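Everything on this sheet refers to the single structure shown next.
All protein chains but one are shown at their positions in the complex.
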Amino acid sequence: MQIGVFGLGRMGANIVRRLMRAQHECVVFNRTPDKVRQLEGEGAIAAASLAQFVHLLAKPRVVWVMLPAGDVTEQAIAALAEKLEPGDIVIDGGNSYYKDDVRRAKLINAKGINYIDVGTSGGVWGLERGYCLMIGGKPEIVNYLDPIFKSLAPGIGDIPKTPGREHLSSTAEMGYLHCGSHGAGHFVKMVHNGVEYALMQAYAEGFDIFRSANSQELTEDYRYDLNMADISEVWRRGSVVGSWLLDLTAMALAENPTLSNYSGYVQDSGEGRWTIMAAIEEAVPADVLSAALYTRFRSRQEHTFAEKILSAMRYKFGGHVEQHS
Amino acid sequence: MQIGVFGLGRMGANIVRRLMRAQHECVVFNRTPDKVRQLEGEGAIAAASLAQFVHLLAKPRVVWVMLPAGDVTEQAIAALAEKLEPGDIVIDGGNSYYKDDVRRAKLINAKGINYIDVGTSGGVWGLERGYCLMIGGKPEIVNYLDPIFKSLAPGIGDIPKTPGREHLSSTAEMGYLHCGSHGAGHFVKMVHNGVEYALMQAYAEGFDIFRSANSQELTEDYRYDLNMADISEVWRRGSVVGSWLLDLTAMALAENPTLSNYSGYVQDSGEGRWTIMAAIEEAVPADVLSAALYTRFRSRQEHTFAEKILSAMRYKFGGHVEQHS
Amino acid sequence: MQIGVFGLGRMGANIVRRLMRAQHECVVFNRTPDKVRQLEGEGAIAAASLAQFVHLLAKPRVVWVMLPAGDVTEQAIAALAEKLEPGDIVIDGGNSYYKDDVRRAKLINAKGINYIDVGTSGGVWGLERGYCLMIGGKPEIVNYLDPIFKSLAPGIGDIPKTPGREHLSSTAEMGYLHCGSHGAGHFVKMVHNGVEYALMQAYAEGFDIFRSANSQELTEDYRYDLNMADISEVWRRGSVVGSWLLDLTAMALAENPTLSNYSGYVQDSGEGRWTIMAAIEEAVPADVLSAALYTRFRSRQEHTFAEKILSAMRYKFGGHVEQHS
Partner (left out) sequence: MQIGVFGLGRMGANIVRRLMRAQHECVVFNRTPDKVRQLEGEGAIAAASLAQFVHLLAKPRVVWVMLPAGDVTEQAIAALAEKLEPGDIVIDGGNSYYKDDVRRAKLINAKGINYIDVGTSGGVWGLERGYCLMIGGKPEIVNYLDPIFKSLAPGIGDIPKTPGREHLSSTAEMGYLHCGSHGAGHFVKMVHNGVEYALMQAYAEGFDIFRSANSQELTEDYRYDLNMADISEVWRRGSVVGSWLLDLTAMALAENPTLSNYSGYVQDSGEGRWTIMAAIEEAVPADVLSAALYTRFRSRQEHTFAEKILSAMRYKFGGHVEQHS
């Protein structure tokens, strides 16, 4: 089917490519025109302006917005809403806050325009592996878009069937899922990212214990020279901790076991934060999800003010003057 | 090759079966004889006593001890050490503390007997999937036992090769790894389990946020009826959080999405605890590993004394009398 | 000076009493009239309705609202705003969210009515000890209310002066502080409560380690019968961990060292939660503040769904069936 894609960053461009491979017709638009031209060269229909973008789309128009969460997405959807007509469909495929979906859907529905939120996981691998799609919105619209979702998702592939699912029917096995009403897709994606941070941190702490064991002063208990590339590799095989994130860790450690090419300065996106806020609103103890988020906050500072408070107290009660070693 | 297996619990018995499938000759012994008889029926050579067990093994004898960590393993190895001869090999395949390996290896080496520690991951799936083996001890002995390890491990199978490993040669790709000297195998397995706890807790908190969202009082922000079985399934497909633990979660949720058949009373083994102790000895911040362990401690109590202290303070400063709702 | 107090719960009533002791004239109102009558008996001027309450107050009216945070306070202030006149002053002395102060102040200021937010700490002890007041709003209004704040606060008393403050002039030494513009008082009180939770949890975990040491199976390392009442008492004397919360703990343990009269079911108020949300908005690692909040969440559940997920995974990979011991 035909679809318009607004926003051609790494994710947006690859989504266009995966859709075109599946014979969907893609109309593309981006604030900076070079990306539009590149995808035009790959077979997409190029739009030079938002007006042209809307004009080029057949009714009911389907527009996938793939922009950074927050103001950029907000403004883009507002601009689209002014140009679209009743029956058209706006899909927010970015990382929006699910409460913004609820609010925006209400605004847009009032004009007769449909709203769908899609949490999209897959990163730079999605083009080849397919994207895991978590979808929120009205069932009939989600159903109408099924060809799009089916093409973007990985499909059943060679991932083993889950025993016990024989009696269940759901698109989940194909890698996309209608999670519920407006915002449900981004709610599920939000928690997905919260979980992702904690999974990452679990491995990270484990390998830190290895690296640090290697660098301990030599004692009977600490005399190992553990090969972290090999450990990450062996864990991929038959162990309980195998995962795709471990696969990536094994790649990185195989290339450079000291990871000296990485800064250790770790960003976080809104979703990890919103997950904790949801947990707090629901009174769910979220110990590891929070701890994982906080290590990222900490990674971006030289010293926290909290640490200076500790130094100050220690000086005041014990006369300890602390310096960098 | 021939191998003796001492300890025929779930893990021990399956190890015997996987070795026999690979045409190794297994001499088996267990404190309770019924398990011996069962494996005899499957082709193993049965020993009725420790003395007979040792007698039935050709020199240099290879004995795989597969018993619960702690006193049971300690005593079994001590008993074996009295009956074995120089050149024989004892393998501790259980979940021993790596510091015990270091100590025991020294004792046993003094008698000319060799000691190997093997951390074994795979659970009830190991018989079919193969076991991930983390091995510590002298290289020449590890090398001698290679046919055993190769048969127990999963082998390369259909797990994709790690890009970047082309130039590396290691048995890690086959699912077994010589990690270092005495204790190194159990050290790596210890951290493996510490990481496992935190990975499990990460998913657990995520699904708790879903379940709790479903049971919130209905508001605009919380009006979803999320299908957790489907969510766990869709995450297996193309998402960043795919893993074997997620596969198991998807199985459990497919069978019973409320998990009402599970108690929520969660045991922990020594390895999760020792991981934190190692982190502390090394001054490694282990925030999520610790938090994951503590939720298990907490799960086994009705109320902690800490919570009573909180109630008491609250009563004393605010007059709050707290009761079960 | 004259002041109206709306809301005569434990805190509100004691605030009236402390103000009357300082010769302020108090007009009082409450939804349920018995509390009004009781304070009338102690010298307050009773109002039978909100209209009468406003009528009885001299202009510019000063109204201290002391109600539970959330809808109750919201509605009370809205109702007052309809009856008050330009120049009047509304003080929200409850535990409101500071973002609500910002919003409400704007609404009310538009009518010419002044808004002050006051975070009030002191609990049931405040009547005798005085209340610690954290104040937000316009300086001239805060200044106008100084006699009220001074009477409610503890004053300098016999608390030692802080060395280094000789050159600083501030009402902080008297126990009340103008923290900043609208919401600043409740912002500071919010963090105060977040810190309070963590201080409480710190002691709670410490005493749990004592109680649990007492109940360990007897070994050489665990053979103590620690007297927790005495420990809490000795720590009050010359140690680094002395505090008012410890004083309260010592009281509770002196009365009943097993604390069997307390449930261990621990409530939390909005402030602890909002503190974490502020930390997350600011990207401040708030590890202990969060952990303290989560133990409260956990204390109110028999088992979390997270724990059932753990049980389920353990069963699926290891065949572990977990039961209550």
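For reference, chains read A, B and C in written order, and residue numbers begin at 1 within each chain.
In this text, a contact is a pair of C-beta atoms (placed from the backbone, for glycine too) under 8 Å apart; a residue touches a chain by one contact, two chains touch by 3 or more.
What you see is a predicted model, and the numbers here were worked out from it, not measured in a lab.
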Shown chains touched by the missing chain? A, B, C
Of C:Cys26, C:Val62, C:Val188 or C:Val266, the one touching the omitted chain in the full complex: C:Val188
Option from C:Ile89, C:Ile148 or C:Ala278 whose C-beta touches the chain left out: C:Ala278
Selected residue (touches chain absent from view) among C:Leu145, C:Ala198 or C:Ala312: C:Ala198
In the complete complex, the non-displayed chain touches which residues of subunit A? 10, 123-125, 200-201, 203-205, 207-208, 211-212, 245, 248-249, 251-253, 259, 262-267, 287, 291, 295-296, 298-300, 302-320, 322-325
For review purposes, identify every residue of subunit B that touches the missing chain, sorted by number. 240, 268, 273, 276-277, 280-281, 283-287, 290-291, 293-295, 297-298, 300, 304, 306, 317
Residue numbers in subunit C that touch the chain omitted from display: 98-99, 102, 121-123, 126, 129-134, 153-155, 157-160, 162-165, 168, 170-177, 179-181, 183-184, 187-188, 191-192, 194-196, 198-199, 201-203, 205-206, 208-210, 212-213, 216, 220-227, 229-231, 233-247, 250-251, 254-255, 275, 278-279, 281-289, 291-292, 294-295
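Everything below uses one rule, namely that only the chains that are shown with their structure count from here on.
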Drop subunit A, keep coords as is, and the touch graph gives one piece
Per-chain CA centroid nearest to the all-protein CA mean: A
Of all the other chains, whose mean CA position lies farthest from subunit B? C
Averaged-CA centre spacing for the pair subunit C and subunit A, given as whole angstrom: 39
Euclidean distance of C-alpha centroids - subunit A vs subunit B, Å: 31
Among the residues of subunit A, pick out those that touch two or more other chains and give their numbers. 240, 281, 283-287, 291, 294-295
